[in-house]
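First, the structure itself, so that you have it in front of you.
Every protein chain except one is present and positioned as in the full complex.
So that you can tell them apart, the chains are marked A and B in the order they are listed, and the count of residues begins at 1 in each.
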Amino acid sequence: MDFSLLPEILASTIRLSVPLVLACLAGLWSEKSGIVDIGLEGKMLAAAFAAAASAAYFQSAWLGLIIAIFVSLGFSLVHGYAAINQRGNQVVSGVAVNMLAAGLAVVLGNTWFKEGGRTPALPFDARFMPIELPGARALAGVPFLGDLAKIISGHSILTYLTILLVPLTAWALAKTRFGLRLRAVGENPQAVDTAGISVALLRYQAVIIAGILCGIAGAFISTSLSASFVRDMTAGRGFMALAALIFANWRAWPALYACLLFGFLQAGGNYMQGAHIGSFEVPVQFIIMAPYVLTVVLLAGFIGKSIPPRASGIPYTKDR
Amino acid sequence: MTPAIELIGIDKRFGAVHANKDVTLEIAQGSIHGIIGENGAGKSTLMSILFGFYAADKGEIRIRGEPVKIKSSADAISHGIGMVHQHFMLVDPFTVLENVVLGAEGGRLIGPALAKARDELTRLARDYELDVDPEAIVGELPVGLQQRVEILKALFKGAETLILDEPTGVLTPDEADHLFRILGQLRDQGKTVILITHKLREIMAITDRVSVMRRGELVATKETKETSVEELAELMVGRRVLLRVKKGPAKPGNVVLEVKNLTWKDRKGTPRVDDVSFTVRSGEIVGIAGVSGNGQSELLELISGISRPASGQIIFEGKDIGILGDPRHVREEGLAHVPEDRQHRGLISSFDASESGILGWHYDESLGRGFRLDRQAVVARSKKEMQEFDVRPADPLLLSSKFSGGNQQKIILAREIERDPDLLIVGQPTRGVDIGAIEFIHKRLIALRDQGKAILLVSVELDEVRSLSDRILVMFAGRIMGERDSSADERELGLLMAGVSRDAA
Partner (left out) sequence: MAGGRGELPTWVDVALIPLLNLTVALLVAGLVVIIIGENPFEALGIMLNGALGSIKGWSYLLYYATNFIFTGLAVAVAFHAGLFNIGCEGQAYIAGLGAAMVGLGLEFLPWPIVIPLAILASAIFGAFWAWVPGYLQAKRGSHIVITTIMFNFIAASLMIYLINNYLRPVTRMAVESREITGAYILSFREIAMQFFSLRLPSTPLNLTVFLAALAAWAVWYLLWRTELGYEIRAVGANPAAAIYAGIKTDRIIMITMAISGGLAGLMAVNEVLGVQHRLLLEFVGGAGFVGIAVALMGRSHPIGIVLSAMLFGLLYQGGTELSFAKPLISRDMIVVIQGLVILFMGALEYAFRPALARIFVQVED
């Protein structure tokens, strides 16, 4: 392996981790409140399309972002209505969201832009472009620090925002009234109900947060990571985020680490056609599937134990 | 002095069940008020109404003389009412502090509330012997301490009146004594305590006044000092007309079932069946009386092989079937089981009657060789059994859920009896069953006994146990409190069921 590529791989790791982190935090908020969300993928995809389409139309990345958030929110509320009011099966609802998003994005994209579902390529000023941090260029030649600057600098505003969201989420869940109640409702909704707090309202709030985060993730994918929308461009990131969430045992900081690990595996897969362990060449597909294999192994309790919020996936009814 | 709580004319129905009938009750400030009654007497419903979990159909609630509307738990809490539910309302992975402040955070951040709660807990620990480590994870605490957290929760939210629903059901005697000391101190500091229980000893030991409920009605309120366990037991059980079942004397034969030192513990390690021993002979009905939740359900599951004993033996016709822990093998040995809970275990409501009618016997070779299930044979057998047991409508293709309770029970009874078992164990054979079906079911059980079969009957209906059984065992807190014959005095049985044993005294 060529170590001179390392800074580049690490910078790419950060870029690829961003949508994972956002989706993973979305899943975290939702599942902490007791709503299982396998529709992360669909919400991101719908948002990616909405962002690319409206950024192309308005020539503004920011408008794209806002519209993406609203679209993702719409899907979130459908899921919330099915799960909270109708007490429907949350997994089924998530599958439906994924399909609806995948279908609608291509159908509408095809109609509006007539490129088989693809949206027009965005110019630089309609995208979230890399920002060079002050002083990064000055360090360019310096050993180690130069490489570090190369990894940390040159990301879009959304990347830096995402990095801030991790401590914010961790803090909000641990230290605020809302966080305390949310964690409680995902473990024992009856305890929350008998404490005189509305279970449905809390869960809707969680679902809305998840929608907003998926919206940002989608916008990042189509207007920062790429310059247009293409079909199925989220490529399973929503499910990988779910895997990361399990890996992180439903906690914010570990979610960041899990996403960085998975992002690193993705970046590594892109850069090396086969790393070596001894004389054995590790095929790139094995690197790509590693997050999923690791998650299965973890869930089966072979390495440590990952425990979801106890009430997640179970509709709440006041029973008699 | 104005009473702390007044309930006036409270009435509540759940569909056909009249849970509270025009209940009027006064609770004095600074007292411990017991509410006693059998299962389903309406105690918990009444208190759930006071706590805002259900709305009463009719009636008025006054707190310190003021009429109030309690529409939710939040209303109840703001009126100074706290409740410790039978099943704790705790968030297991939270610390004690987090549980205590939930719903009473006082601001957007929980830091100040946690600090305040820590001080408050120190104070409460000093005043009322309510010591708990504030940083402990609730799920890891023993039950007794979890209960203290529930009490702390209520006090932290400013409860002046504390309702406890069957608080000692999950406690060891030592823990229960500690709880009573806490309650006594709360009263001495001017708090009001309402204690719901079915245990007479607790009432006598701790309360100032006691109200007795029976079938949704409040039948009496007494000063504890001026009453006796005998009087309360009688009020609780009532003078009922005994359902007389015609039966001749039993002709007991060989021992069919012998249970020896049987013990089973729940996940938390509390023994729910505790060193139980008894025998059942052929040609007799042995009844187990007791208030529900005293280990009868667990005993039935052990004997039928659904769960495995922690220790002890279940010897059926000379073989220890306890070690099998397998309902199918147990059944093949010749033991049939009518489970307590029809809907939950006895049948499958989305299956048609003929399919529910073979549950547990579906591998029987007469219903199709090898892997096959011969639909015609299944339906034909079901039809025959339905006629034999007068199930209405006698339609094997009707969904199980569409039959009335009595007819569902007959389907199950037919299934179990028609396989000609040597021992039938029956749980709550007539719960939620109409009078006509009750009579029919009782007759069939007596007939089975007269054929020389052994029957073990578990029922929370004392009348039923008395009228059917040849011998009566009373279970309390997982143990057999004593054995009586069928002529035993009702009041004496009532005392045993409430944990008062003359044998021990």
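In this section, contacts are C-beta pairs under 8 Å (C-beta built on N, C-alpha and C of every residue); 3 or more make two chains touch, one makes a residue touch a chain.
Keep in mind that this is a model prediction, so the values were computed, not measured.
*Asks:* Pick out which of B:345, B:410 or B:466 touches the chain that's been left out of the picture.
*Replies:* B:345
*Asks:* Considering the whole complex, which of A:60, A:110 or A:176 touches the chain not shown?
*Replies:* Final answer for the missing-chain contact: A:110.
*Asks:* Just one of A:166, A:243, A:260 or A:311 touches the chain that is missing; which is it?
*Replies:* Residue touching the absent chain, from the options given: A:243.
*Asks:* Touching the hidden chain in the complete assembly: which of B:123, B:328 or B:443 does that?
*Replies:* Among B:123, B:328 or B:443, only B:328 touches the chain that is not shown.
*Asks:* Out of A:78, A:157, A:174 or A:314, which is the one that touches the chain we can't see?
*Replies:* A:78
*Asks:* Among A:48, A:96, A:180 or A:259, which residue is in touch with the absent chain?
*Replies:* That would be A:96, which touches the missing chain.
*Asks:* Residues of chain A in contact with the chain that isn't shown?
*Replies:* These residues of chain A touch the chain that is not shown: 38, 78, 82-83, 86-93, 95-104, 106-108, 110-111, 114, 116-117, 231, 236, 239-240, 242-243, 246, 283, 285-286, 288-289, 292-293, 295-296, 299-302, 308.
*Asks:* I need the residue numbers on chain B that touch the omitted chain, in ascending order.
*Replies:* 304-306, 326-331, 337, 339, 344-351, 355, 358-360, 362-363, 368, 371-373, 375, 401-402
As a working rule, only the chains that are shown with their structure count from here on.
*Asks:* Averaging over Cα atoms per chain, report the distance between chain A and chain B in Å.
*Replies:* 48
*Asks:* What residues on chain A touch chain B, complex-wise?
*Replies:* So the residues of chain A touching chain B come out as 175-181, 183-184, 187-188, 190-197, 310, 318, 320.
*Asks:* Going by the contact rule at the top, pick out the chain B residues touching chain A in the complex.
*Replies:* That would be residues 14, 51, 53-54, 72-78, 83, 85, 89-94, 98-99, 101-105, 107-111, 113 of chain B.
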